[in-house]
Every structure is written in C-alpha cells, then in structure tokens.
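My questions will all concern the structure given below.
Apart from one protein chain that is not included, each protein chain of the complex appears where it belongs.
And then chain A:
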C-alpha cells in the first residue's frame, strides 16, 4: 500500500437522507448556538479554566455524566427510529443500510458511550468522598481518561454525518466486519472510537483500583467501605483484566482492515471465530462492569431510604467478588450455537447459571434491608425499588438463556433482546438514574424536583415494560434480531406495534426527566444542605458542593456507615483538636484535553486510512506525554489554612461528634 495515498471515501460528507440532513442542520445550529452563548457571556475563559483543564474528580464526574446523558439521548433517538421502522410490516421509513447502521450505533453508544461513562461519572463524584480521600490517586490520568472517552465518543458519533456509520452490529462479528464483506470506513470508526475510549477506561480501572486500595482515610478498612466503593473496586479489577483483551482484539482487526493482515479473515489462515471469543472474553465481563456499580448504588440508596444498615454486608461483598470471578468464566454462552461440542456447552451452561446464586443472595439482602425499615419513596428510592422486580425478570430469563439446548431456540431472537434490555435498563439505567438523583444535591447543592421526577419515573417504567414484555413473546414466535423489516402474516404485527408505542412512552419519560432537571436548575431552592437525605456515609458529612480538596481535615473512621454512627452514637469523624494543615493539591492542566485532541486526529486519520494524518496525531500524543513528564514536578499547589476554616467548621458541625461541644446533629 502507498503510505501517502490519501484516498477519499465514496461519500465523505453524508448527505441526501432527510434524517441525516436534519442531523447535519441540528449539529451546525447547536454548535453555533454554543459558540454564540459562550462568546456573548464571555464564558470561554471560564470553560477552559473551570472545566476543560480541571483535574478535580467531582468536575470530571459531572462532565462524564453530562456526556452520558447526551449519549443516552442519541442512543434513544436511534431506538425510536428503529421502533418506527418496525411498528408495522413492510415499512420503508428506513432502508436496510440505514437501519443496520442505526442498530449498530444504538448498541455501541449505549454500552460504551452511555452506560460506562455514566457509572464512571458517578464513581468519580462519590468514591473519593466515600473513602475520605482528597482526590483520586492519579488526578491528571483521570482527566486523560475522561478526554479519551470524549474523543472516542466524538469520533464514533461523527460517523453518521462524515463517511458513514459502522453497520455490522455492536458485536462487529467477522467475517462480516472484515474488509472483504464490508469495505469502506464505517467499521474503522467502530475500531478507533472504541480503541481510544477503551484506553481511557483501562486507565480509569487502574486509577480507581489504586485510589481505593491506597487512599482510604484512617480507620476505613476494606470491610468498612460503603458498598458502592466495594462495587467500584471490583469493577476496576474487572476492567483491568478485561479491557486489554478488547484493546488487542480491536488492534488485530485494525491490522486486518488497514494493513491487510489475516487474523480474522476466511482465507489466508484467518480464524473468524477467534473474534467472537476475544470479543466476549471482554464483552461478558463488560456486562458486569456496567451492572456491579449499579448494584452498589442500589445498596447505598436502599439502605439510606429504608433507614437501616445494609443487611448481610459481608455476604454482599462475597457475592460481588463471586460474580466478578464468574464473569470471566461464562463468555461461551454468547455462542452456544457455534459448534462447541456438548462438554463445553454443558460447562458454560452451568457456570452461567451459577451467577444466579450470588445475584439471588444480593436480591434477598436488599429485600431484607427494607424489612423492618421505614421506607421513604423518594425518587432515587423509586428507581432502586423498580430495579428489583424488573431486574428479576431480566435475571430469570437470563437463567433460561443459560440452558444451552433451550438457547438454540432463543439465540439471536427478540427473546434475547428483551432479556438484556431488562438487565441493562432495569439494572444499569435505573441504577444510573438512582445515583444521579441521589448524588445530585451533593454535586450541586439542591435536589431535582420530586414531583416532576416521579411522573418521569412512572412514565418511563411503564413504557419500558410495554416495550420489552412483548419482545419476549415475539422472540418466542421466531422473530430474529437485526431485521430491518418483516412481512405480514407471521403474527408479529400486534406485538411490534405495542413495542413501538412503549418506546415512545419511554421517550416521554426521558423528556420529563430532562424537564425535571431543567426546571430544578432554574427554580429549585439552593439550600446547599450537606446531608439532604439523612445519609449514612462520608460524602454527606461535608459541604454540598464539596470544596475542591473535599476534606479540610482527614476523617477518622470507626465503623461502617460512619456518618450514621456520628449522628446516632455521637462518634467523632473530624477531630476539632487536630490542627488544620495546608493541603497539597494538583494543578489544573490542559495536557489531557490537548492529548485527547491529538488522539482524535490520529483516530480520524486512521479511520479514513490516511496514514500520514494518523501518524501525525500519534506524534502529537507522544509529544504531550513528553511535555507532561518534563513538567510534572511543578504540577501542584498548596491550599492555605485560611481557606480551610469554613469547610472545617461545616465538618465539625456535621460529624464532629460529642467532642464538638454539643454541636451534635441528632438527626
């Protein structure tokens, strides 16, 4: 191949389809609108100083969550378009190619660019606060993780207006996704978008692993950690083991497509089924990467609003660890029908079913956390409660799918589609929303309006069940996934129509949710309460929003649920007699955003197979790394004691215990 052959794809700027034209127009308008607002209100400086260069884990968390909500919108619009196309037989709303691109991007966006960043955002917001740390272990790396995710997401999302989207499904199975059967650049977008954001995720895993192991406050032993921190720790371990597999698989397929290698081709000694193995050796643990943190959130929320400590804490911990171990031992169940032989299928059936055991233990422990409690139906609690029945429906159908011979009948059908939407929406999305509502007042100092939010909740949950219960049935009637249309007379029409209506109801729920947030931003009373939910863990012991250094004094932990103990038993978390000391904090830095910009250039170049552009981007990345390593001795500052006094007083008021001269908050 000629290194400097900058060939143009057939259609660089995608134009012609009214939907995509509309997307172009809205992209241009929104961009102009943002530029206009930032310029008019002179906010460019603010944007750069406060957000783009920040290394503060809370702000990084907020940026993750905002991006994830945008991606939820994008993936949701994809879903609506698909459901319109399938509402009735033989519709021509989307053509086959467009439909194939949309289901591919829907899946990829929702898993990689919505679910994971949403949860990582919540981890960023809450975990350092829960363990009494002042930041994560590697704050700059944390910013790099975010910006790599952002660059990957941006690259991936550009595909539908520049050059064309990937169209081989989010699983991107070869040989279909190989150069021979799918030439063009769509699949390259998939490979590079995932590769760049995946490197960021791997760094996040390392970062939180080290943070939780090394940066806990004195007395915060492992078995005193809040359950969300525990689930983050285990998730980080899974990330560290699983993501390198994705990185390698993507790299090998990139070699195939870009350089003509034969790892996964049909001819030339390639092995297509190796892709399925590598993909799911990453992909199944990935499912637990997006569900375990949600489990952690539910544990926090249920315990808080049942006003009772988490039932069976140590069993909960053991369950998460067991699930994480099993998550690496079940990947073959994604292709029982690939001729693995009866022994292999039997073993993987049993390991898969075994996951039901620790998961069942967790469900019963959540139920018994509420037993003899005093359950308050706040919005975060509603999302957590809805999780239990909906997730159970997803869970039991998961056990059914685990039975290999039965799976021959469910595989690739809408039964499977419904199963994983029940666990991923009923588990992950409900968890994200519960976490968003729960920690929102900590992030911003006010609650999201409860009345509108409860409407949003009910509308969304009803729409969700309306969409996905019929999917189980239509799957059993033989409807396979990923077909862009179907004919009459198969008995699928009525069920599909209900699904489409349900999707719009869910969409209305999402609109209400956004409205609740906008309404609250404009009207909610800023009460800046430290502890608006009567919480149990450390994040509620400091101001809302917390100062950038989090804790003026390093807390001392005496047991599980430290704030609850401080409130109920008068135990001291913040010792007033301890003198305040200046705090060493990392400086803001532009390197992460600039470096991600170079990654974006590299990705864009390699997507179009413009090797010189790709290499220039990589060179930029390397220069950023060098720059960083030459300057990292000057990357911190000290927060003087005079700045700490207000925050310290707030801490003493909330959790100073009996020693704080009777300023005990009796709860």
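In the analysis below, contacts are C-beta pairs under 8 Å (C-beta built on N, C-alpha and C of every residue); 3 or more make two chains touch, one makes a residue touch a chain; residues count from 1.
Operating definition for what follows: contacts and distances are computed from a predicted model.
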Missing subunit (named according to UniProt) among the choices "Cytochrome aa3 subunit 2", "Acetolactate synthase small subunit", "Oligopeptide ABC transporter ATP-binding protein" or "Sorbitol/mannitol transport system permease protein": "Cytochrome aa3 subunit 2"
Hidden partner chain, touching residue among A:214, A:372, A:577 or A:634: A:372
Touching residue (missing chain; options A:184, A:219 or A:272): A:272
Selected from A:23, A:406 or A:508 as touching the chain missing from the view: A:406
Residue, one of A:478, A:612 or A:640, that touches the chain absent here: A:478
On chain A, residues whose C-beta touches the chain left out of the figure: 96-97, 100, 167-169, 173, 175-176, 181-182, 266-269, 271-273, 306-309, 311-315, 335, 337-342, 345-346, 349-350, 353-354, 356-357, 359-361, 363-365, 367-368, 370-377, 385, 388-389, 392-393, 396-397, 399-400, 402-413, 454, 458, 462, 465-466, 469-470, 473, 476-478, 480-486, 490-491, 494-495, 498
